[in-house]
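One protein chain is absent from this view; the other protein chains keep their places.
Let's look at chain A:
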């Protein structure tokens, strides 16, 4: 199967749900016209990132009326976008939904919320506790939000559970201006390369652009292909929408050539953890 994915490298307005919903609809219509089957937006794309106490004002359940237009559009194109989810427990989560066929098919709550240095996510947001693995018409799909991507154990486990398409919405601020590429780009490149090369997954990494209170998000969204490497690479700092092609035959071919997944044995991990717990 071959399909087109749109990487929406956008600049959300912090705290302005109405503006952001409209921007998502415009972007999604554009992707649809271009023939995409799936569009992926950055982390917290519907709300903005540096919300602080605005978190309470913008949190919504995934099936809220404000997102009705997007749900309607998802009859024609699958949509992955970031928002502050109002959980059934009343807790705000840093989440991303996957909408398809007119309904919310899955919601992933970010599991690893950075709270150090410039990051203060756990101060305002609850922590997700479930790996995100679900079946879609694109194959078994997983979502990791920003920092989640840097946890190899999480990504490896998702691969072992059969994930072939990893969606990675992000809000990564630029830092490390000393080299030919940004320091953070090198770090992301390692994560993408590792997921595609060792685990045989397609990764759709979509990072936002723009500034929130001095934090500059660098963009650099990418499509990482197990055989082709980085096949789509968005520019730094520019708001753009790019299209990439996913050929799912690459997954089986790559995994046959380098059968890491076939070799994987989570029982070894389970045994090690249990031994340690019992010692």
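Throughout what follows, contacts are C-beta pairs under 8 Å (C-beta built on N, C-alpha and C of every residue); 3 or more make two chains touch, one makes a residue touch a chain; residues count from 1.
Note that contacts and distances are computed from a predicted model.
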Absent chain [UniProt protein name; select from "Sulfate adenylyltransferase subunit 2", "Branched-chain amino acid ABC transporter substrate-binding protein", "Glutamyl-tRNA(Gln) amidotransferase subunit A" or "NH(3)-dependent NAD(+) synthetase"]: "NH(3)-dependent NAD(+) synthetase"
Residue touching the undisplayed chain, where the options are A:39, A:125, A:143 or A:174: A:174
Contact with the hidden chain (one of A:10, A:99, A:146 or A:182): A:182
Selected residue (touches chain absent from view) among A:13, A:160 or A:227: A:13
Touching residues (missing chain, whole complex) on chain A: 13-16, 50-54, 174, 177-180, 182, 210-214, 216, 236-237
